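Missing here is one protein chain; the remaining ones are kept as they sit in the complex.
A and B are the chain letters, set down in written order, and residue numbers restart from 1 in every chain.
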Amino acid sequence: MHLGLTLFEEMVFEDGQLVNGSLLDYQVATIKDMPRSFRSVVVEVPHADGPFGAKGAGETGALTVAPAVANAIEDAVGVRIRDLPITPEKVLRALAEKDGATLPRDSSL
Amino acid sequence: MKREITLNINDRDETLVVDDAETLLEVLRDRLKLWSVRESCGVGACGSCTVLLDGRPVSACLLLAVRSTGRDITTLEGLGDGQLLHPIQEAFVSERALQCAYCTPGFVLSVKALLDEIPNPSDDEIREYLSGNLCRCAGYADILRAVHLAREKISRAPVKPE
Partner (left out) sequence: MTIRSFELLQPRSLPEAVEMLREHGDDARPLGGGTTLVILMKQRAVHYPFLVDLQTIPGLNGIGQESDGLRIGALASHRMVELSPVVRRLLPVVAEAFGHIGNVRVRETASVGGNLAHADYRLDPPPPLLVLGADIGAVGPNGSRRISLKNFFRGMYETALEPSEILVDVKIPAPPADSKAVYLRYSTLSANDWPCLGVAALLTKENGRCKELRLALGGVAPTPLLIDGLEFTRDQSLDDGVVDKVLQKVEEQISPSSDLRGSEWYKRRMARLFVQKAIAQLNGDQG
């Protein structure tokens, strides 16, 4: 859940035109991208406005994947990526910039 | 160009007139109303149009129907016997390996091909084989369990004549 959006999914536009509008180019997570083990932890916090403290199920929990991945990357290599998807290139650029490098910007990123 | 062809689908011969430009997906779904065969990406990437051609998984969206003559075509409709579910389908049900079920026919047929080819697959082999079937509800963990359950069910089942 949310792994695709965290790591790969992005609609790329050039001159107002969507350039990755097919599943050949817009990549979603496959069964091979799935982590080898899943552990769900339920954190119970009642919702102030919901009936009996209830809140929507499903996607609420999904929002935690991106911060978890971003935090793990910062913990491992000391750079924080603030926009999704978190691609390997973004991490490498952030690392190079942290070391003081000035890098060519690229429109397709 | 139009021509009359005979396709062997789920062990039955279907004779119909098709245009050379029609894909197998269009013929199975739009003409023969085999609704398990579904279009999503149309470019071979998602697996929702998976059918078996002589037992091997292919994307019906990429095949021209006229080139499928003389081959055995299996869709999900041909998997069970019309009454009972196939063990792979049963496994998907008991492991709740589906939510919206759009991807499920494609997954079930891919699992059939996988288990025919590798009767005792490892997790890595399953992941590799199924990596071209996309599930947007992302029941991948459940699907992985369903494959293992299906494998057990099939290896326990008495061998039936086909």
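Simple rule for what comes next: a contact is a pair of C-beta atoms (placed from the backbone, for glycine too) under 8 Å apart; a residue touches a chain by one contact, two chains touch by 3 or more.
Since the structure is predicted, the reported quantities are computational estimates derived from the model, not experimental observations.
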Practice problem: Going by the touch rule at the top, give the shown chains the omitted chain contacts. | Solution: A, B
Quiz item: Per the definition of touch given earlier, which of B:59, B:89 or B:104 contacts the omitted chain?
Solution: B:59
Exercise. May I ask which residue of B:16, B:43 or B:100 touches the chain that does not appear here?
Key: B:43
Exercise. Write the list of chain A residues that the hidden chain touches.
Key: 4, 7-8, 12, 19-20, 24-25, 27-30, 32-33, 87-89, 92-93, 103-104, 106-109
Quiz item: If you put the missing chain back, which residues of chain B would it touch?
Solution: 1, 19-23, 26, 42-45, 47, 50, 53, 56-59, 62-64, 66-67, 110, 113, 129, 131-133
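Everything below uses one rule, namely that only the chains that are shown with their structure count from here on.
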Quiz item: Rounded to the nearest whole Å, what is the centre-to-centre distance of chain A and chain B, using the mean of the C-alpha atoms as each centre?
Solution: 32
Practice problem: Show which residues of chain A lie in contact with chain B when the two form their complex. | Solution: 1, 3, 22-24, 28-32, 34, 36, 38
Practice problem: Would you mind writing out the residues of chain B in touch with chain A in their complex? | Solution: 40-46, 123, 126-128, 130-136, 138, 140-141, 143-144
